[in-house]
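Down below is the structure, laid out as structure tokens.
A protein chain is absent from this complex, but the other protein chains hold their places.
First chain written, first letter: the chains are A and B, and each begins at residue 1.
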Amino acid sequence: MEINIPSVVAEVTAAFNRYEKALNSNDVATLDELFWQSPHTLRYGVGEQLYGYDQIAAFRSGRDPGFVVSRDLLKLWVVTYGHDFGTANCEFRRHGQNKLGRQSHTWMRTPEGWRIVAAHVSLLGEATVMKKP
Amino acid sequence: MSDPLSKAATAAEIARAVAGGKAKASAVVEAALTRIDVTEPTVNAFTDIVAERARKRAAEIDAGRHRGPLMGVPFAVKNLFDIEGLPTRAGSKINVDGPKARRDGALVRRLEAAGAVLVGGLNMGEYAYDFTGENAHYGPSRNPHDPTRMTGGSSGGSGAAVASGEVPLALGSDTNGSIRVPSSLCGLFGLKPTYGRLSRAGSFPFVDAFDHLGPLARSTEDLALSFDAMQGWDPDDPVCTDRDPEPTALSLGEGIDGLRIAVAGDYFARGGEPEAFEAVATVAKALGATRTVILPQAAAARSAAYVITAMEGAQLHLPRLRTRPQDFDPETRERFMAGALLPGSWYVKAQRFRRHYRANVLKVFDEVDIVLAPATPASAPKIGQAMMKLDGVELSVRANLGVFTQPISFIGLPVVAVPTRQPGAMPIGVQVIARPYNEQAALRVAAHLEKQGVCVATPA
Partner (left out) sequence: MADDKPDIARWVDEEAKAIGLPIAPEYRANVILNVERSLAIAQPLLAVELEDELTPAPVFRP
């Protein structure tokens, strides 16, 4: 399995950038387009767990159209595996918020283009510290 | 290997020929003066030509009185550099009425100490508050690759003089992009060193927070040779570093092994024409760079650089704006006036944000050695063009040519601008950015790209 084939990294990075741009402008059509249309697709948002494309699309269309994600990207970490699979993770901070955000995407190449098959967004919270016995 | 008397000769080639007795400095300088005569009607790069001084200096070199790594190399300087006996124009009409410079600026003296020969002063955007290279008093400098197009600025004459082959080497200044923008639009190699690396003594200021001086040339070896000759502490410049000079010319050919190279994403991957990002992709591919890094809040950095520039620049010129507003270039006058009226709290915030941004960006440079970004969002607009389309949006040329350069000079990082050119298209540059004082790595990367034929600067 070849890791980080340059052309594949470029494609997944471009797909991530497209998604980010759509988030910044609440371009719901693009946000919907970039998720894999399948009952297997999953999205854990900060406040919800969505299983299957239909739940994800319903969530998007239920959002206030004025809802625009305004955030600073802090770090981007793209890794690709072979020709058809990649992960894009980023750290961000929403404008006006203190907590550090993390976003994970798993991308897959489909006949229609690159699609997100699983996504997870969370905010940095208190770590669980296990004391050594 | 070019004929040292031809317009294609690089500074290094000339110096080797003169040092080796294959060419006379006088012949080289005469050839340059002739080229300048012939080419000036087209490019309008020069505002002052010091022919007699240059001939005298060249004769002294031929008589064995001066030697050095830049022996016999004709060079010119943006007219904000002091040239002994001339008023330091700084692209203005007003300064012409001022005192004549008592001696050459520090970098001019250092290049001549290395054997180079000053031939004249170069056109620039008035008081450096410019990204176009146009000037109401002296006329626009014209892009040698297409004289209907701008050179970019504010070191417009520097770009035109080197890209046309009038001289192999020119000095410019860069506050928010004024070396990198003309390098990009004119297809040249340009070096904006680390802030404070080169002495600014004997040059007319613009923004103390951001002013840098540096060379433009058609080869990476020329950048390295001139940079090395100009390094060193200068007690006359309070900002100049007392860090020991770090020579770069000898290690130029060492290649890129071991360098961690990444492409700047986010802000630097949008807001430009496809050609800007294609240029970066081409360079990244040649370097095997696949990683994207984020310089967080780069948009705010650009804002902060804009605010500090507008306010420091305005404050500097306030006496002149009060007494001689009619003698300013209409393209700078009202911008300076506006800068004088902005809230002081913006300035303070910009300087505080600068500490924060610098810390974040230096963290990125813990993980990578080189970051690539576009130099300009588009290739050369037409002379006089006011608006350009960037990523589908109509934006002001003057306000936006420096969107990618500003967040970098904001924190004084060293940058080598490297030229790329697609067949049938105008040149467009890429910024090779390193951590402070690591010019050596940026120049090595540029040299590698030049050797691969990915980045080449031939005279128009």
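Here is the rule we go by: a contact is a pair of C-beta atoms (placed from the backbone, for glycine too) under 8 Å apart; a residue touches a chain by one contact, two chains touch by 3 or more.
None of the values given here were measured: they were computed from a predicted structure.
Asker: Considering the whole complex, which of B:160, B:252 or B:304 touches the chain not shown?
Answerer: Per the contact definition at the top, the residue touching the missing chain is B:304.
Asker: Taking the full complex into account, find the residue in A:47, A:96, A:111 or A:125 that is in contact with the omitted chain.
Answerer: Candidates A:47, A:96, A:111 or A:125; residue touching the omitted chain: A:96.
Asker: Touching residues of chain B against the unshown chain: what are they?
Answerer: 209, 297, 299-300, 302-304, 306-307, 310, 318, 321-322, 325, 333-335, 337-342, 346, 348-356, 358, 396, 399
Going forward, only the chains that are shown with their structure count from here on.
Asker: So what's the Cα centroid distance for chain A and chain B, whole Å?
Answerer: Centre separation, chain A to chain B: 40 Å.
Asker: For a test of understanding, state which residues of chain B touch chain A in their complex under the given definition.
Answerer: Counting only chain B, the residues touching chain A are 265-266, 269-270, 281, 285, 288, 290-294, 296-297, 360.
Asker: Okay, in this complex, where on chain A does chain B touch?
Answerer: Within the complex, chain A touches chain B at residues 4, 6, 9-10, 13, 17, 20-21, 72-76, 78, 90.
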